[in-house]
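Structure incoming, see below.
Every protein chain of the complex appears in place save one, which is left out.
So, chain A:
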């Protein structure tokens, strides 16, 4: 498991994590497509799933919130040569984004990116592998269950 770095001002808990299966798949995809990013989708069909794109392919804006930043490089590994991540950032960083309006309804939950066999993923890069990223959720420690 990898926990994302906390990137939201004033917060102290990581909001997103990767399972080991996700990390393995991301290493494979990074080798094929270079630096990567996630944007969490909502809505119909293949929606409510994390979409993984070559970094920068999906244009984020003030309408989005950065929930966390992963580094999938092994400890001490400076990252994949020839495919640097964000300038000035060592390792293999992967940002996890969500639209701001969606975050308003999701913010009380912690998200773990997992992988399942599957097909159909919008333009997400894992689709051709016969695999699909999937979100598993739990309540954030400081979020009260609704009662």
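Observations on the model:
Assume a residue touches a chain if its C-beta (ideal position, glycine included) is under 8 Å from a C-beta of that chain, and two chains touch if they have at least 3 such contacts; residues count from 1.
The criterion applied here is as follows: contacts and distances are computed from a predicted model.
The unshown chain of the complex is recorded in UniProt as "Aldehyde dehydrogenase", chosen from "NADH-quinone oxidoreductase subunit L", "Aldehyde dehydrogenase", "Extracellular ligand-binding receptor" or "FAD:protein FMN transferase".
Set against the missing chain, the residues A:23, A:73 or A:135 yield one that touches it, A:135. Of the residues in chain A, those that touch the hidden partner chain are 39-49, 51, 53, 57-59, 99, 101-102, 105-106, 109, 116-125, 127-128, 132, 134-139, 145-147.
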